[in-house]
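Removed from the display is one protein chain of the complex; every other protein chain stays in position.
And then chain A:
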């Protein structure tokens, strides 16, 4: 039987291939995980030894990332995307079906070590849901019929590489193109245009275009570059391709189809500030794109667009791709830098900003994939071309990834300032009662607010738009998001670490019909506290959907609250005395706490 895990490289090989560089620890651990289905204690001690790191640091890293495990997983490691839109498409049903067919409990390896079936946070293929991963390969559009076949392939030990190719087919999902998707830069042309114009003049151009960070926060890209330009010393360029916000999948499309534009943008930034190295930090879920991206990088090196003397400029710049390992918080810029350094992805203290002290303690320009793509296009076509689109305070177009209850889910490139109503009209989501703009961390709006605009000035989004129709239970949606944040909190700061757990607890209690008015008040008060007191954006936005839906869909909550008279305590009194009843043999009626 062929091993679906492939031949195990020795730990020595892995460490050597990564040049014993500490900052590549996560990459090394990923390889061990992939080849052995877990990171054994022996590997932890080995890397600590050869990289001269404390054992606690290596172990801490393994325990931080969702895709790394300290105990064996199955030979087949199957994950189903647990994004709310995947759920709407039936992800939980297919996952359960597969688990039943294989006789496994979700999240637990089967006793014979053949397989694990688990749920994971959004895998970024929401418009082709239910999606998931098997041994790192992405599958889409899973159906119950396919599940039957999958179960038998797993039982027979057929490697995932030999499974039907159509299961792994990923559509680009593009529905509407605008200036960004229409502008394909012949490799090197934007760099040459920037050099011809002069690098400082190109910086002016990027500033003048009004381009704001496309990850959602909207910090002006030109100002960030200027900050780095004005900072002395070593520089790095990093690209945030972590795209962990549930419902966002536009970077996936850019990475697959517009890699040249992305690398071009990073190279221009690099030449501009005198950086010699850049890193793309790509979420682990997108590992399947690695090969294609490496090919593009190799071609660019061969064409003199990367490496020494880029485009005869006399300047050197090269790029590497690093993979994450399942941690949403690594989309937070400073956590991303920590992870790139091979550590746990814990957000740093700010100030200083990354532009001053970023990767390896040096000045760093960190931008989103879409931002680099658009910056390259601006360098090539000029600021006016770009800023002719959008609205006054939000220039240009934005790639939106739309999923959920609409007829045409996918990628839409629309000018910033487009109303929610217009977005819905384009994707066939006119029946929506609620739209989640910006993912779980964003804003949930109801019908009364469909004239609000998708822009930095109003509803800002990194690209996630989720559509919910009248049949959807918003309490359940909010509960799912509460679970997501409790799972993804990095655990560094008290309000988020503990608060998200409590929000999850109350969301469950209410959604299960066991909540009271007081529990609802608890959610609001904990929610406000977690927002105000958390260390980073994750905690600051974690309570949003709960708070938004309580405000906008109050009847969905109040209708399932218990009347105060039916108050249900936090624990079951009857259950808690069962043991003592058994010991004392008391079963009289008087002792019963509830009577029918």
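As a convention for this text, contacts are C-beta pairs under 8 Å (C-beta built on N, C-alpha and C of every residue); 3 or more make two chains touch, one makes a residue touch a chain; residues count from 1.
Here is the rule we go by: contacts and distances are computed from a predicted model.
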item	value
Per UniProt, the name of the complex member that is left out, chosen from "[NiFe] hydrogenase diaphorase moiety small subunit", "Sugar ABC transporter permease", "MBOAT family protein" or "Glutamine synthetase"	"[NiFe] hydrogenase diaphorase moiety small subunit"
Selected residue (touches chain absent from view) among A:227, A:274, A:491 or A:537	A:491
Contact partner of the left-out chain, one of A:213, A:499 or A:515	A:499
Hidden-chain contact residue, picked from the options A:85, A:212 or A:534	A:534
Interface with the unshown chain - residue positions in chain A	45, 54-57, 59-65, 327, 344, 349, 351, 486-495, 497-502, 505, 526, 529, 532-535, 570
